[in-house]
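A single protein chain has been omitted; all remaining protein chains appear in their positions.
Right after this comes chain A.
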């Protein structure tokens, strides 16, 4: 199998003089600085000749001292090898321009749009540089730049202007004040581009078509987003997704906190997966610090994270069942009953129900309590029995099967092209799991299967989740059997966390897919940049093409089977 060194030597021989400052650290990560004018060719070479078919995201860093912006492209492979290529492009701060990779990788679209609206880096050749997360008033302020001054004063409600439109609707708008314009927090003049509404109305070609709005508030989706579908009769012709309704600017906030203060913020990135988010962030900082948690701490991390996976999948499936059969509330209630037992187990360790802040740099916060093993084994036994029962119920229910089979089919090649990860990708016959692909903690020693399905439809996605619940039960039981005694914190963790200057990328298998944290340090006690590469961001981007051509009634069956978490998309 290819190693990072092989890829690096191949790159250097194919592109002499283009690759600057290359290194391999740790063993599976290839860091290289590429000349900006050749980045598209380098990526095309890697994609075609070395199997880098997974575009995993892009990170924009503002190096204000050097007068540069850096864009790091993260490339990986779906099973051909286990190398992650992190290709860095530098561009001057005065006139930032980078070549767009949307021609090579379809899913580069949203990542580049986000960097454009937050940092103001222009992507040449990008088809639609429109704002994604920010409200229209803030576009042009480039809030993630280091010289962005403060934050707009939106604390006074009297500033909201109420207008009545000719159609009778009430609109609210917060205009910028003179002080804000002078300070540069809000641009005086908005850049000219069509709004979301105008863009979708441009697509209406015939009088028989109309736009149907689902959202932003929508029954039982976990968080607000706007899904507009352009329908022709009963068929969806095109779908449009507008996100950013709960964009909090987590990455910018983390730049203003110390490293330890960043941990509680990562909880709130996706509250269903708080423990894995903690793990991804702490793992990246541990890599910068060069420490490794002791064995018992690793076991505790795996136990809590797998328990958390069980509760997340239970809630995700429960929500989905209410979506497809909304008057029938009982499946939701049954799964919540199971989930409460698992939550009690996690709570007995971490002390919190959903936002744990439990993982620490070099260990965990506290040890397992007395009687944890018996309590957990009882809960797992119950969860396993109940999950088997749910699977049997779904298999025997002909209405459920007719509603779900063959709906929203993602073929393996299509799923890889769209860049989804986690259960939707594994339901499309691709065994891509970070626990195997990029083994962190103890996962390389543990015995578990990567659950896959061949069909790739909504039914397969739910089956993968239910099977993963059972697999997670098995992992937790193994860990409870094997867990050694010992310390729960590494010895040489400094009191004040000040990693050496450098960058680290660490990815874990979130409950929903590939979650990576990219942390840049400059030697002070605050990070220069923290980037969260979330799985749901990738699902959401893949949703509009998946919804094209389906019936209106199937829209919720497809969107719900993805198990979305809007908070993580918006960040």
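By our rule, a residue touches a chain if its C-beta (ideal position, glycine included) is under 8 Å from a C-beta of that chain, and two chains touch if they have at least 3 such contacts; residues count from 1.
Please note the rule applied: contacts and distances are computed from a predicted model.
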{"item": "Undepicted complex member, UniProt protein name, chosen from \"Putative membrane protein\", \"NADH-quinone oxidoreductase subunit NuoB\", \"ABC-type D-xylose/L-arabinose transporter\" or \"YdbS-like PH domain-containing protein\"", "value": "\"NADH-quinone oxidoreductase subunit NuoB\""}
{"item": "Of A:4, A:138 or A:368, the one touching the omitted chain in the full complex", "value": "A:138"}
{"item": "Per the touch definition above, residue among A:25, A:64 or A:337 touching the missing chain", "value": "A:337"}
{"item": "Contact residue for the chain not shown (choose from A:15, A:106, A:245 or A:400)", "value": "A:245"}
{"item": "Hidden partner chain, touching residue among A:268, A:417 or A:511", "value": "A:268"}
{"item": "Touch residues of chain A, complete complex, unshown partner", "value": "134-135, 137-138, 141, 143, 148, 150-152, 154-158, 160, 169-174, 185, 216-217, 219-224, 244-250, 252-253, 256, 264-265, 267-268, 271-272, 315, 319, 326, 332-333, 336-337, 339-340, 353-355, 567"}
